[in-house]
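Omission of a single protein chain aside, the complex is shown with its protein chains in their original locations.
As written, the chain order gives the labels A, B, C and D, with residue 1 at the start of each chain.
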Amino acid sequence: MKKLNEKRSAKVGMPPGSYVYVGQKRVEQVKISAIDYDQQQFNTAVLNSIDETEIYRSRETISWINIDGLHDTSILEKIGLQYEINPLTIEDILNTHQRPKIEIFDHYILIILKMLNYKNNSLQTEQVSMILGKNFLLTFQETEGDLFDPVRARIKNSMGRIRKSGADYLAYALMDVIVDNYFIVIESIGEEIENLEDKVLKKPTDDLVEKIHFLKRKILYLRRSVYPLRESITTLQQSQPNLVKKSTRQYIRDLYEHTIQIIDAIESTRDIVTSLLDLYMSSMSIKMNEVMKVLTIIATIFIPLSFLAGVYGMNFDTGISPFNMPELEYRYGYLLFWFLTFLVAAGFMLFFKKKKWI
Amino acid sequence: MKKLNEKRSAKVGMPPGSYVYVGQKRVEQVKISAIDYDQQQFNTAVLNSIDETEIYRSRETISWINIDGLHDTSILEKIGLQYEINPLTIEDILNTHQRPKIEIFDHYILIILKMLNYKNNSLQTEQVSMILGKNFLLTFQETEGDLFDPVRARIKNSMGRIRKSGADYLAYALMDVIVDNYFIVIESIGEEIENLEDKVLKKPTDDLVEKIHFLKRKILYLRRSVYPLRESITTLQQSQPNLVKKSTRQYIRDLYEHTIQIIDAIESTRDIVTSLLDLYMSSMSIKMNEVMKVLTIIATIFIPLSFLAGVYGMNFDTGISPFNMPELEYRYGYLLFWFLTFLVAAGFMLFFKKKKWI
Amino acid sequence: MKKLNEKRSAKVGMPPGSYVYVGQKRVEQVKISAIDYDQQQFNTAVLNSIDETEIYRSRETISWINIDGLHDTSILEKIGLQYEINPLTIEDILNTHQRPKIEIFDHYILIILKMLNYKNNSLQTEQVSMILGKNFLLTFQETEGDLFDPVRARIKNSMGRIRKSGADYLAYALMDVIVDNYFIVIESIGEEIENLEDKVLKKPTDDLVEKIHFLKRKILYLRRSVYPLRESITTLQQSQPNLVKKSTRQYIRDLYEHTIQIIDAIESTRDIVTSLLDLYMSSMSIKMNEVMKVLTIIATIFIPLSFLAGVYGMNFDTGISPFNMPELEYRYGYLLFWFLTFLVAAGFMLFFKKKKWI
Amino acid sequence: MKKLNEKRSAKVGMPPGSYVYVGQKRVEQVKISAIDYDQQQFNTAVLNSIDETEIYRSRETISWINIDGLHDTSILEKIGLQYEINPLTIEDILNTHQRPKIEIFDHYILIILKMLNYKNNSLQTEQVSMILGKNFLLTFQETEGDLFDPVRARIKNSMGRIRKSGADYLAYALMDVIVDNYFIVIESIGEEIENLEDKVLKKPTDDLVEKIHFLKRKILYLRRSVYPLRESITTLQQSQPNLVKKSTRQYIRDLYEHTIQIIDAIESTRDIVTSLLDLYMSSMSIKMNEVMKVLTIIATIFIPLSFLAGVYGMNFDTGISPFNMPELEYRYGYLLFWFLTFLVAAGFMLFFKKKKWI
Partner (left out) sequence: MKKLNEKRSAKVGMPPGSYVYVGQKRVEQVKISAIDYDQQQFNTAVLNSIDETEIYRSRETISWINIDGLHDTSILEKIGLQYEINPLTIEDILNTHQRPKIEIFDHYILIILKMLNYKNNSLQTEQVSMILGKNFLLTFQETEGDLFDPVRARIKNSMGRIRKSGADYLAYALMDVIVDNYFIVIESIGEEIENLEDKVLKKPTDDLVEKIHFLKRKILYLRRSVYPLRESITTLQQSQPNLVKKSTRQYIRDLYEHTIQIIDAIESTRDIVTSLLDLYMSSMSIKMNEVMKVLTIIATIFIPLSFLAGVYGMNFDTGISPFNMPELEYRYGYLLFWFLTFLVAAGFMLFFKKKKWI
C-alpha cells in the first residue's frame, strides 16, 4: 500500500523552481510518443528527443505528446522552454505528491490527476499531468500504462467525436477515462466490503479488524485523490478560458457529475465500513457472551455439586457420635445423594431456561 | 438488496455518447404507451413503434409518451433524433446508475429520479427519467409499474387541475407521486426500526446487529437517492425556464418542502438507528453482567466451601498425634462443619446484598 | 410518544389540492371563537358557522378567529373561499405533519408551528397554523388548548402593547407564547437528564439505557420541530412584507434570538445525553470489573488450596513405601498444611494488594 | 455548577416588555457607582439614585455608570427613560439567561457578555451588560466584582490610552478584561484535564468518568458562552456605527482574534476530553484483561490438577481386582503424581508464555 503521507522531505529547503523528481524511478527509459491528427489525417510516432516535437507546433493539426517516466528532469526543462511553460508548473509535474488540481494560465491549462489502480487488495497510484494548449496536449505519466489505449484506438479508428474535436476534447476524453476508472476502484472496494461483511457474519477471524482498518486507510487515500477534483472541475467550468470550447463544456459538466457521484459513493463506503466495524465488534461481544454463558452454566451446576460430593468424602469419625455424618450409614444414602444431585442440576437448568440462556 | 455501488464498469473506456444500457433487462418487450389530452379530449394508445408518436407533435394537445424497458437502445436513438435530444441526455437515461438530477436544456428539461419500493424488508429501486418539452412529456422506466396509474386515472376522469394544465404540471404530478412514495418507504423503515427496538428491549437475538447494519445501508442508499433532489428542485425553481409556467411554480415549491421533510426524516432515522445500536450493545453488556454475576455468586460461595470439605477429606493420620485433624473426632465436628458452611454462605450473601448484586 | 415518522400514507396518490385531514380527530365538535378589538373596543364570541366572521371583515378592527379541530374540512374550504386563501395553504393547514414554516403570499402570511407539551416524560405535539392578513388573524389548532389564554387575558385587560398594535403584533404574541413554551419543554428534559444522571451515578438500573434512548428520540423530535423555525423567522425578518409593520420587527428579532437560544440548548442537551450514555456504559464496565475482581480473588486463592486439600485426600498406600505420602504420618503434618494454606492465601493477598485490586 | 438549562419559566406567558429579573438576588442593595473623566480631570462617586447621573449627561466628559445588582427593576426602568433605551433592551439586561450578543441601535450599542469564574472545579457565571452611548457607558452586573478594578486603576492613574480615548475604548477595555479572563478559565480546565490524565494513567479511580462527564458539561457551557461572541464582534466590526471610532476598530480586531483563539482552545479541549474518556475506558479494559488473565492462569493450572488429586482420592476397592487403582499401590505412585503435577503446570506455563500472557 501507498504510504500514509508520502515522503516530501527530498524537496524541503530547495529554492522554489528547482526541478527535482520526488517519486521512484519506475521505468528504465523515458519514452516519448506522439500522435498527430485532424479530421483527415492520423500519424503516430515514437520520438527520440523532445526536439522532434517542434514540427508539430507549426501545423494546425492536434498533437498529443505523451511522456512516460519523469526521472530525466532535463527533458521536462526542454519542454518548458519549447512550450513556454512556467517553471512552477514543471515543478508541480515533477512533484508526484501533488493534490489533484487544475490551474489556468494565459496560454495553457495544467491538469493534475491521480490514476488509481486496485490490485490484490492494494491501491496503486500514479500521477498524471496534462498541459492543454491551443492545439496540443502534453501528458506526463510516471510509468507506461494502458489506460489511455482505448482513447488511442478511438482516435485511430475515428470513433465518436474525437477526430472532429480539438485538443480540449482530447484532454476531456483522457480525464474521463481516469475518472471512470475510479468507479472500478470503488466497485473493487465495494466487493471487498461485501467479502468482509460475509466473513464478519459467517466466520469472523481475528485479522478482520486489521483488514477493516487498512480498508479505511485506502478509502481515506481515495478520498484525498478525488475530493479536490470537484473543486478543480468547477474552476474549469466556471472560468471562461479560450482554450476550452463551448461544445466541450457540456462534457465537462458530465465529468463533474461523475466526480460528485464518486464522492457520494466514497462517503457511503466510509459510513458502511464504520458500520462494519460496529458489526464486527458486536459479533465479538455476542461470541464472548456465548462463551461466558457456557462457562457459567457448567460451573454453576457442577461447583455446588462438587461441594456436596466433597462433603460426603469427609472423614469425620462416624463411630464417635450419631451426629457425625449419619447419612453415610443410611441404607439409601448414596441414592439420596444422586437424587439431590439431579434436583440441584434440574433447578439450575430451569433457572437458566427462565433467563433464556439455554 | 441493491448492491452497494452498482456496476458501472460496463461503460468504462467507451467513448462518451455511446448508447449502452447498464441495467438488467427487466422486461421482455419494450412497451410504448401514449396518452394525448387537452381540456376537451382524451386519447390513449399502445404504440408499436416510436414513429407513431410523430402525429402528436403537430397537435397542440399535451402528449405523454411512456416507455417501459430500456434495453432496446435503438428506440432511444430514434427518440433522440425525433425530439432533438442531446446524445448525452440519452446516455444519462440509459445509465440507470445516475444520481437524481434535473438539467435544463434549451428546448427541454431532463429529470432523473429514483423510484423506490420497500418490500419484504428490502429496498428496490428503479430509475425514472422524464423529458419535459413544450407540449410533450416523455417518461422512461426500467420496468412496468403501477405508481403512475393514479395520475392516469386523474387525467382520464378530469380530476383536479391536471386536464387544465400543461405538460409541466403533468411532470410535477408524476414527480409528486414518486416523492410521496418516499414517505411510504420511510414509514416502512420506521416500522422496521420500531420492531427492532421492541426486539432489542424484549428479546434481543444475535442477528439484530446484522439487521441494524443492513438497515443502516438501506438508509444510506435512500439518502443518496433523495439528497441530490433538494438541490435539483432548487435549480428548477430558481432558473426561469419558459418550459415551467408560473402557476406550476408554487406546486414545485410544495414539492421542495416535501423533499426537505423527507431529508429531515432520513436524518432522524439515521440518528435513531445509531442510538438503537448503542441500545443493543448496552443491553448485551447488561446481560453479560448478569451472567457474570450468577457465576461469581455461585463460585464465590461454593469454592471456599469445597476447600473446607476437601480439608476434612484429607487422610492425615489422626492416630499419630493429637495435632492431626482432631476436629474429625469431636462429637459435634460434622454439625460444626455445617454451621461453618452456613456462616460462610450467609456472609457472602450479605456481601452480595450490600453490593446490590442480588 | 409521537411516532417516529408520522403516517403520511393517507395522502399519497391524491391529486395536490385535495383537502384531507391526516391527523386524528381529537375533539368532537369544531369550535370557532372570535375576538374582535381595537384600542377602544373589545368583543368576544363563539360562532356557529364560519359565515358569521363576514361582519368582521368590513370593519377596521382587528379580528382573531380561532378554530379548534380540523377534521371538518368543509369549514376550511369555506374559509379558503371567504378569505381568498390558496388551496395549497389550506392543504398545509390540514396536513398536520408539516415542518414548521412561514410562507409569504401576496395578501397574507402562512405561519405553521408545533406546539409542544411535555407530560409524564412524554412529548405531545400539536400543529398550530396561523394566517395573518391585513387586519385579521386566523388560527387553527388540532384541539382546544389553554396556551393562548394569557394572550386573550392581555387583550381583554388592555395589558402591554397588544391593544395598540395590529394583527401582526398579535401573531407575534402567539408565536412568542409557543416559543417560550419550548423553554419549559427543554427545562423538563433537563430535569429528566439530571434525574437520569443521578440514577446512573447512584443506582444504575437496567432500564436506564432504554430511557436514554427514548430521551434521545424526544430530543431529535424537538429538534426537528424547532430547527426550521430559525430559517423561517429569518424569512419573515428579511423580506419586507407590508403585513408586518416596522415596529413589530424588533419583536421578531427578539423571537429569533429566543429560537437560536433554544437550538443552542437542544444541541447542548444532545451532547449531554450522549455523554450520559458513555457515563452509563462505563459505570457498567466498572461494576463488571468489580464483579470479576471478586470472583478472581476468591477463585485464585481457593482453587490452589482446594488442590492441596485434594492432594492430602488421596489414598496412596502409605504402608507400601516411605515415598507414598509420608506427610500424612508426620506429627505436625496437619498444622503444616494449615501453615501452608495461610502462606498461600497471604501471598495472593499481597499480590492483589500490589495490583490495587483490594 | 450552573444548571444545564437555566430556569426561564418565570417569564413564560408574560407580555413582551415586562421587566422581570429572572436571576437570583445576589446582592442585598443595588450599588450605583460613577466614574467621570476626560484627559484632564477624574471624578469618582457612589450614587444613591440614578437621578444623580443626570449631571454627567450635560458635560463633554466620559461617564461610566456601573450598576451592581439587578433585582430592583425600577432603577432600570428609570435608566431606560433617562437614556432613552428601548424597553426590549432593558428586558434583555434583566433576563440574565441571554446568549452573549451585540445589538446596534440608533444612538447606543447593547453589549451582553458572560463573565466566567472557575473556582473549586466549578464554573460560575455572571451576565454583564453594557450600553455604549455617545459619551457614556452604562454597565450592569449581577453582583459586585473586582474584575473591572484594573481598568478603574488604569483610568485613575492615566495609564495607557484610556484617558485619551472615548467611551468606545472604555467599553473595549472592559470587554477585553472579560475575554482575557476566559483564557484563565481555559487554563484552569486545561490543568484539570492534566490532573485527570495523570490519574487515568497512574491510578484510575471509579469516579473519574463522572468527573470527565461534568468537565464535558462545563466545556459545553463555556462554549455556549463564547461562541456567539465571534459573530457579535464581527457585527461590531463590520457595521460602521458612529459610536465606535476608527482608532478603536483595530483594538476590536484584536479582541476578535482573542475570541477565535479561545474558541480554538475550547474545541481542542473538547477533543482532548473525548480522547481522555477513550483513554480511561481502554485502561479499564486493560485492567479487566489483566484480572481475567490472572484468574485464567490460576484456574487453568489448578482445575485439572484438582481433578487428578480427586481421582486418587476415590475409594475404588483395590482389593477386588488389579484394575482398580493399581497406581495407589505402586512404590513411587505418590512421587509420580507430583511429577505429573509439575509436568501439567509447566506445560500450561509454557502455553501461557507462548500466548504472551505472562
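One rule holds for everything that comes next: a contact is a pair of C-beta atoms (placed from the backbone, for glycine too) under 8 Å apart; a residue touches a chain by one contact, two chains touch by 3 or more.
Computed from a prediction, not measured in an experiment: that's the story for all the values here.
Asker: Touching the hidden chain in the complete assembly: which of A:33, A:86, A:235 or A:321 does that?
Answerer: Selected residue, touching the omitted chain: A:86.
Asker: Write the list of chain D residues that the hidden chain touches.
Answerer: 150, 154, 159-162, 172-173, 176-177, 180-181, 183-184, 186-187, 189-190, 193-194, 197, 201, 250-251, 254, 257, 260-261, 264-265, 268-269, 271-272, 275-276, 278-279, 282-283, 285-286, 288-289, 292-293, 295-296, 299-300, 303-304, 306-307, 310-311, 313-317, 320-321, 323-325, 355-357
Asker: Across the whole complex, list the residues on chain A that are touched by the chain not included here.
Answerer: 3-5, 7-9, 11-18, 86, 88, 97-99, 101, 203, 206, 209-210, 213, 216-217, 220-221, 224, 228, 277, 280-281, 284-285, 287-288, 290-292, 294-295, 298-299, 302-303, 305-306, 309-310, 312-315, 318, 325, 327-335, 337
Throughout what follows, only the chains that are shown with their structure count from here on.
Asker: Of the other chains, whose C-alpha centre is the longest way from the centre of chain C?
Answerer: Farthest chain from chain C, going by C-alpha centroids: A.
Asker: Roughly how far is chain B from chain D, going centre to centre by Cα mean, in whole Å?
Answerer: 41
Asker: Chain C: which residues touch two or more other chains?
Answerer: Each of 285, 288, 292, 295, 299, 303, 306, 310, 313-315, 325 in chain C touches at least two other chains.
Asker: Which category does the touching pattern between chains fall into here: line, ring, star, complete, or other?
Answerer: line
Asker: Please give all chain pairs that are in touch with each other.
Answerer: So, checking each combination of chains, I get A-B, B-C, C-D as the touching pairs.
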